[in-house]
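As you look at this complex, bear in mind that one protein chain is not there, while each of the others sits in place.
Up next is chain A:
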Amino acid sequence: MPRKTAFMSQWNQVTTVHASVLLSGCMNSVEQKIYVELNSTVPCVRLLNATHQIGCQSSISGDTGVLHVLETEADLDWILSTGPHPPYMVVMEAAFFTRSTMVKMKNSSRVAGVAVIKSNTGPTEGFSPHTSCPNQNTGVYTEHYGPELANCNNTVWNPLGNGLSYEDFAFPIFSLKDDNQTQVIRKCYEDHNMRMNGSAPQYPLCAMQLFSHMHAVTDTVTCMRRTDLQNSFSINPEKLCDPLSDFNVWTSIRPLNNSIKGHKENESVVIAAARLDGRSFFWDIAPSAEGTVSSIVTLLAAAQALYPVALEAPPQRNIFFTFFQGVSRGVKMHLKMPVQLIWSNYISFGMLKTIIIISSLWMHSDPVSRKNTTVNKQVANLVANIKSVASSLNLSLNEPSATQALPPSSFQRFLRVRPVPGLVLADHQASFTNRYYESLYDTATYLNVTYPSDLSPEQQLEYETEAAKSLTQVATLVARSIYKQAGGEDRFLNNITADTKTVAKLLYGFLIMSNNSWFSSLLPPEALGRGSILGLVITHIINTLTSVTRFVQFILANMTGTVTKLNQSQCQNPKDVPGESKDLYSYSWVSGPVSVNGTTDPYCVRSSVHLSKALSPAFELTDYGSREYSTWTESRWKTIRARIFLVASPQLEMMTLGVGVAVLLVSLVVTYFISSKAELLFSATREPPNTTY
């Protein structure tokens, strides 16, 4: 028997090695056999302000629910009351994503989560998840200033707004694209979860699990307090939320000396502004074509048209082109721009808002500030200037009724400080004409920026759509009006014309693909090949090189700046170079046109384009519960993912657990008996092993 024992032990060793190899090799494929991971999901995240939280939250280990596709009203009843396998994970087409459905689901405990399948075009009647009265509590109209105009008493600006973006959901809501992956989900549903002849489906059922656990909770005050405590006392400091901030972009015809503080008396300026941000119900996707891109493109084209003439024949007053962040959040940006700007005695403000069609353009003004005769005279002067320019361009421009409020815009923020003459130029007379204000569907298609399908990307870049032609005319109007308002002479007005090709390229870059040759040539070399922007959302932490703010900054620098002969090190630090001043100008090293074999010819651009941080003063004053300033923060999270798999009935799971526990107990009992009778069972031929301690 010694020989037999040796052989047996060798065989055991070989088997053990084989088993472990097989086990490790099989581990990955077992998981893949169970779970199907869903890529490219877009979650809805949690945002907090001084008093509330909005958005969605999942539990820390994901929310699981049996899949059910919502196609009819009967399905809604099944999910909310009659279905026998709650909680349900609802998959719905975009048409069902309405306020009434979502509020019913919010109040039900049988819904584990929602996945919305996004369609290419929105519902025909329009869809806007924003509130019907944007910037209600943060605008200029309060009970002390124009109370009859506050809270949209006078005009409801966004009548299609259902306020979904500002609701607080206790389950995760994801957005899925209608592609192969969604077909997999539908197939899983049809194979396992469909009702046969009105009876409930049997286990195993197809289920989906969504992970989007948010760290912040309650409101900004709580979140910032907990972050501060974590940073001071915990061994593992973690930030729970980030204040929303980004950068405003601004430039001026006559460069301002950044190092000089204080203001000059009796200096007056003209500001032309547009908004730079947008949002939608879901995170980081905000195409905002009509809402924001149209006005950005118009203002950029106007700047490009105006600059050569203004440099040749400078107007009396300085002109500023500004792009403001944070307008959708209640205009919270802190203007760290030069103080002269705010306290000038005379500011004319022209604000561009949602320009799309020029069949009808309207000039909105604030009736409360116009009660003051001086301001009224200045506004009337501005209106007259614009109208005279418009008539020479064959455009029709009108003012709405004199008692109508000013639409929500960053101009209201200026008015909160002091009455400033200004206008908001928009394509709507009363309520917004944008049917998809701040939603996922405000895309290029809605703006009619479409290209014939046989064009290559480079050809599409240059193709002039109808929208581009319209916006060019508006840009010309804006540029000439600003020049005239700033005291420029009329004989130079005809030289100011916006370029349709530039507008076409800008529209293509901001709406279709930002990774095109023109944009790439305007960005720094390290930004090449980084991928394209998804939408015009405020980024709150990292100012990445491919965000919209950066694009606008570099495009504006290209349009209004000059090429210099500095090399890279001089460009980054020009203080030793004679004739260059870091106080007056900003210098950027851009890559230039990319040649066929991928090499670039970078150069240095000097411009007066500056960034100013758009962080709410509430965070600098650490007054997180402020009512005066905006206090929006976005929560942080660890993982966002989704997966589908089959689940068994709870009875089967309990039975498996029960059998396992029973086997454990039986084995314990058997082992005890065997070990207590060991001498009897194993005595015969073996020598007892040496006992050692």
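Just a few scattered comments:
Everything that follows uses one rule, which is that a residue touches a chain if its C-beta (ideal position, glycine included) is under 8 Å from a C-beta of that chain, and two chains touch if they have at least 3 such contacts; residues count from 1.
As a working rule, contacts and distances are computed from a predicted model.
Per its UniProt record, the hidden chain corresponds to "Gamma-secretase subunit PEN-2" from the list "Trafficking protein particle complex subunit 5", "RALBP1 associated Eps domain containing 2", "AP-2 complex subunit alpha" or "Gamma-secretase subunit PEN-2". Here the missing chain is touched by one residue of A:85, A:118, A:213 or A:505, and it is A:213.
Contact with the undisplayed chain is limited, among A:34, A:194 or A:229, to A:229.
Annotation: of A:42, A:240 or A:493, A:240 touches the absent chain (contact as defined above). Residue positions on chain A in contact with the hidden chain: 57, 60, 213-218, 222, 225-226, 229-230, 233-234, 238, 240, in rising order.
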